[in-house]
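A protein chain is absent from this complex, but the other protein chains hold their places.
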Amino acid sequence: MRTTQQEEASPQELHGALDTQALEKIARRVRWLIISTVANSKAGHIGGPLSAADMLVALYFNEMSIDPSQPHAPDRDRFILSKGHCSIGLYSVLALRGYFPVEELATFDHGGSRLQGHPDMKLTPGVDASTGSLGQGLSAGLGMAIGAKKLDRDFHTWVMLGDGESEEGQVWEAVISAPRFGVDNLTAIFDVNGLQQYGWPAQERDRFDRSEPLGHVDLEAVLTGFGWNVLTVDGNDFGQILSAFDQVRAWHGTSGKPTAIVSRTSKGQGISFTQGVFKWHNGVATPEQLAQARHELLGNDPEGELQ
Amino acid sequence: MRTTQQEEASPQELHGALDTQALEKIARRVRWLIISTVANSKAGHIGGPLSAADMLVALYFNEMSIDPSQPHAPDRDRFILSKGHCSIGLYSVLALRGYFPVEELATFDHGGSRLQGHPDMKLTPGVDASTGSLGQGLSAGLGMAIGAKKLDRDFHTWVMLGDGESEEGQVWEAVISAPRFGVDNLTAIFDVNGLQQYGWPAQERDRFDRSEPLGHVDLEAVLTGFGWNVLTVDGNDFGQILSAFDQVRAWHGTSGKPTAIVSRTSKGQGISFTQGVFKWHNGVATPEQLAQARHELLGNDPEGELQ
Amino acid sequence: MKAQRNVWGEEILSLARSDDRVLVLDADLATSTQAVQVATELPDSFVELGIAEANMVGVAFGLTTLGYRPWLSTFGVFLTCRALDQIRMMVSQTNAPVRLAGAYAGLLNGSSGKTHQDIQDLATMRAMPNMTVLVPADEFELAAMMPWIADHDGPVYVRVARDAVEPVFDADYRFSPGRVHVLRQGDDVTLVSTGVQTSRVIEAAGLLAEDGIEAKVVHVSSLKPIDEDGLVEAIGASPLVVTVEEHSVHAGLGGLVAEILSGRGGPRVVRHGLEDRWSESAPNDFLLDKYGLSPRRVADRVAQALGARSHGPRVTAG
Partner (left out) sequence: MKAQRNVWGEEILSLARSDDRVLVLDADLATSTQAVQVATELPDSFVELGIAEANMVGVAFGLTTLGYRPWLSTFGVFLTCRALDQIRMMVSQTNAPVRLAGAYAGLLNGSSGKTHQDIQDLATMRAMPNMTVLVPADEFELAAMMPWIADHDGPVYVRVARDAVEPVFDADYRFSPGRVHVLRQGDDVTLVSTGVQTSRVIEAAGLLAEDGIEAKVVHVSSLKPIDEDGLVEAIGASPLVVTVEEHSVHAGLGGLVAEILSGRGGPRVVRHGLEDRWSESAPNDFLLDKYGLSPRRVADRVAQALGARSHGPRVTAG
């Protein structure tokens, strides 16, 4: 394979750069950027970005081999946000990580912005695949993983999916075919936050509660049955997240199988009034809600003054 | 619901009408009609219809509540051949069962025929859903089963899928959502005949052998994990088929779950030169091959002179 | 001034109350499409199916075999693109009475951007045998179409816009399939438009009038069936026709009008719509202006076409 048209550069190795306390602090800032940016743009998703925030922070600040100054470095690890409506979570992490200025978040969703409503790889530095129509990201990641194997390239490809998204059949097409290719360089993170946009009513609660998208599915059994390595973590607990990453790294290049991380989280995690509330799938916080979120997330942390 | 526009008629109850020996005899005739009709039309599928023949015979001759003279009877059991390329298997059974003259099989695939290359519910008496683009039949069956529950109608809906077909994501969309609806009036038969049209090379055989479409999948574990009742049978053994049907009938209206029958069969089953040969996915037998098939299937059975 | 999606929510609820063949099938977007009104008020007429549009179309077909007439609730793009094969085989080829309510189709979808914009639905659905294709102008036209759709025996695709526009019709409007509406008279040019864009086109005609250009406005909301003679007659002796649509310039309303006129001789046709490119996420006004569908941009385009009738050599980009 000719790779001459690609720039030659080495991404940074990060494993274990930060401890869980440092990661938690970053995650709180990310959550603040999420809710404040959406309020600023007057439209956007909240619950899904918040549930995924810790996982995104752990990946970008502690795990992936990346270099923000070289977003197209050929041997960087790849990340695909298959649940593309959670773009603001990814953008907030990319900004803090140095891919573009944090101030640019103020252009989110605006005309002419590099920060589209859904991730656009052609516009945003650090975005490895365009997403937005749900269910497609794992296929793209599988293509990258197959390509890496064919070219003997050593990077790892990470894909994050929603639990509602996993109702899409294409997810299972990718799940069924991936083990054929021995892609132990591919990890799918299922952000099982227990809610989708609307979904089914909960069985024994009032009509405004909703049931879990995959509540009736034994996800671990299913993924194992399809031939994947499976790990389960509390996806809002950095300790558990980092242990899972250790296992993924150990399996990379050795296990002969793709890995799934079943990441059990809460939708809207980290802000009292959004957590577990299906209506906060998307929404715009009032000034009072913003103030409360800010207090809960940043307290008196001056570095929180990021926007 | 208004159902006035539908004719009122009662289908026949069949359970246990025939013993396994009688069924085997019919199945041999069906196999002969399959290979001879395709030879006559000079195009068509062979392997998939042959693997499914016993299941189809058991359903139409011994299990389903149907009346060939009333193909639209509102309370008939429904059958959907999701793997629609196996139409000639279904047509042969429908013809022998009396839905239309056996002679009409000679028009298979011909211009203006009621017997299209893929099943067309608007043309062929006894065909409950149009299929041909793979992966869609289980969704249609789920719609029928949900509708029956809503309307308090007692019929059962059967859907047959291929193992290659089960690589289609839409199959899994239907599998994931069906348990939500408590459709114990729905049964999916997976005809796991071990081959698709082309598929993957077999690991340790020569390059003309192909591997099983779901060979790396623990299908029973997966279906159980998605919340289905699961039964496994040798789908070319009438004894096992009929026992499974007994269980399905016992679960109908009681189990609160849809049922999957994992029917393990051989592609091309019943004719020595087609069995297990992936190239016989489709094909036209030579006169010599036809003579041999006829001998193997019918011997001197005069009733075999059906076409 | 009411958004079509709100009208759709109210009307579908009232249809479901009076007609037990009506079911609403949702692919996890009830709160956007407003199917939520049926979900909360009439849960037995509501079937949630999750984020699985292909399966939803198959389930809808299955329900029609029992006499139901299901309406599908999701964004247009997740019907006409994500589930096109299912619509083709199970709905179009069987002529099943499934109602495809394509919400948020076109350019304007509340800043979701190009992944959620359906700018190909009219091309795709026009080429689909048995399909009726309706694109109402406003709340009144949509409301009037809905009982007709509910009673129609075959499949229907209907666009339901997200945001409100200045109404074109009023509560007295009566829907008649195929009919072409002349909404404004004018001898200099005929503007042919569809859907909520017609409201903006009428505004554009006002802008043109200020410059002394009198534009006729023809609204085509029933793309299929269409009264071809009615369209030809409506255009009359107009020296120039400009089609305007929230859709690709290829194969949509412009294609339809060109096809009809090209069989009849008749005036030169200029097609206006989304040029052959993808768009972005931004507020409506920004999008309409940047992508040429605001009244101002429409007016400018028409003035330009009237001024410069012959094109130089041109190869359209692939």
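Chains here go by letter, A, B and C, matching the order in which they are written, and residues are numbered from 1 within each.
Here is the rule we go by: a contact is a pair of C-beta atoms (placed from the backbone, for glycine too) under 8 Å apart; a residue touches a chain by one contact, two chains touch by 3 or more.
The shown structure was predicted, so the numbers you read here are calculated from the model rather than taken from an experiment.
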In the full complex, displayed partners of the excluded chain: A, B, C
Option touching the unshown chain, where C:Ser45, C:Gln120, C:Thr198 or C:Ser281 are the choices: C:Gln120
Which of C:Met89, C:Leu183 or C:Ala282 contacts the chain that the document leaves out: C:Met89
Among A:Glu63, A:Asp77 or A:Glu173, residue touching the chain not depicted: A:Glu173
Hidden-chain contact residue, picked from the options A:Gly98, A:Gly143 or A:Gly276: A:Gly143
Selected residue (touches chain absent from view) among C:Arg200, C:Lys224 or C:Arg301: C:Lys224
Of B:His118, B:Lys150 or B:Arg264, the residue in touch with the unshown chain: B:His118
Touch list for chain C against the chain that is not drawn: 77-78, 80-82, 84-85, 88-89, 92-93, 114-115, 119-120, 123-124, 126-133, 154, 177-178, 224-229, 241, 247-248, 250-252, 254-259, 261-265, 268-271, 276-278, 311, 313-318
Missing-partner contacts on chain B, residue numbers: 41, 43-44, 84, 109-113, 116-118, 120, 130-135, 164-165, 167-169, 196-201, 207, 213, 279, 281
Missing-partner contacts on chain A, residue numbers: 1-3, 5-6, 78, 120-122, 128-133, 136-148, 150-151, 153, 169-170, 173-174, 176-177, 180
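By definition in this document, only the chains that are shown with their structure count from here on.
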Chain B and chain C: spacing of chain centres that average the CA atoms, whole Å: 41
In chain A, residues with contacts to at least two other chains: 135, 167-169, 200
Two or more partner chains touched - positions in chain C: 48, 50, 52, 54-55
